[in-house]
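What you see is the complex with one protein chain gone and the rest in place.
Entry: chain A
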Amino acid sequence: MGKKVGLLDLDLCGPSIALMTGLNETTIYRNEKGWIPLTTLTTPPFSPLAVMSIAFLLKNSSSAVIWRGPKKNAMIKQFLEDVDWGDLDYLLIDTPPGTSDEHISVAEALKHRADDVSAILVTTPQIIAVNDVRREITFCHKAGIPIVGIIENMSGYVCPHCSDCTNIFSSGGGQSLAELANVTFLGNIPIDPDLCESAEKGINYLNQFENSEASKRLSDIAGKLITQTT
């Protein structure tokens, strides 16, 4: 698809993006325009991702970021204002769970570009997860952030021994939430241990397992997102 993409991790207390993109640097450099994001090692046809996370600023990955709201907000503001992303088609912002400081801060900080901002909601199929996402929809409405659509993750698991599919976390929750909230349903992604393992090792799953069901679904969702946002 050849888009230039940046990935910003705003989960300050539990950053996972560094691990999942295979970037374990602990130093960030600046130029005159601001912090320089790190880029992933990617083989064509995939373009490299520009990535920024608090993980790159921590000397020790085991030490906790014990910050109350105001400090988190200052960091978020800095991430949004002081990173030199260069030319990007898309900036994906990964947020922590909840509807609190981080979410309010990012919504406020991006207000001046409201026309370019929208949200993708990720849920798992079971009601207990869907209910939290319902609250997130309310947050988006109140913050005036349009919702591109809902993705259902961890949707069904195929046993590697007998190929029987089990809906470990129930099924269909994302779809029914989309209908209830009158939001586009972008698709579901099955549970795939290879996807999880690739994330753990910072490997590009779409490259390694391009024929898997989850890869197809992810590409399909990416295609829909591009159509919807251009």
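Methods note: a contact is a pair of C-beta atoms (placed from the backbone, for glycine too) under 8 Å apart; a residue touches a chain by one contact, two chains touch by 3 or more; residues count from 1.
Going forward, contacts and distances are computed from a predicted model.
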Listed names "Cytosolic Fe-S cluster assembly factor NUBP1 homolog", "Electron transfer flavoprotein subunit beta", "UDP-N-acetylglucosamine transferase subunit ALG14" or "Cytochrome b-c1 complex subunit 7", with the criterion being the UniProt name of the chain not displayed: "Cytosolic Fe-S cluster assembly factor NUBP1 homolog"
Given A:T124, A:S155 or A:S215, the one touching the chain that is not displayed: A:T124
Residue touching the undisplayed chain, where the options are A:C13, A:L41, A:A114 or A:I226: A:C13
Residue in contact with the excluded chain [from A:T43, A:S62 or A:N182]: A:S62
Sole residue of A:D9, A:D101 or A:E152 that reaches the chain not shown, by the stated touch rule: A:D101
Contacting the left-out chain in the complete assembly, out of A:F46, A:W85, A:F139 or A:F209: A:F139
Absent-chain interface as seen on chain A, which is shown: 13-14, 16, 19-20, 54, 57-74, 96-101, 103-104, 124, 126-129, 131-132, 134-139, 142, 157, 159-162, 164, 166-170, 191, 193, 196-197, 199-201
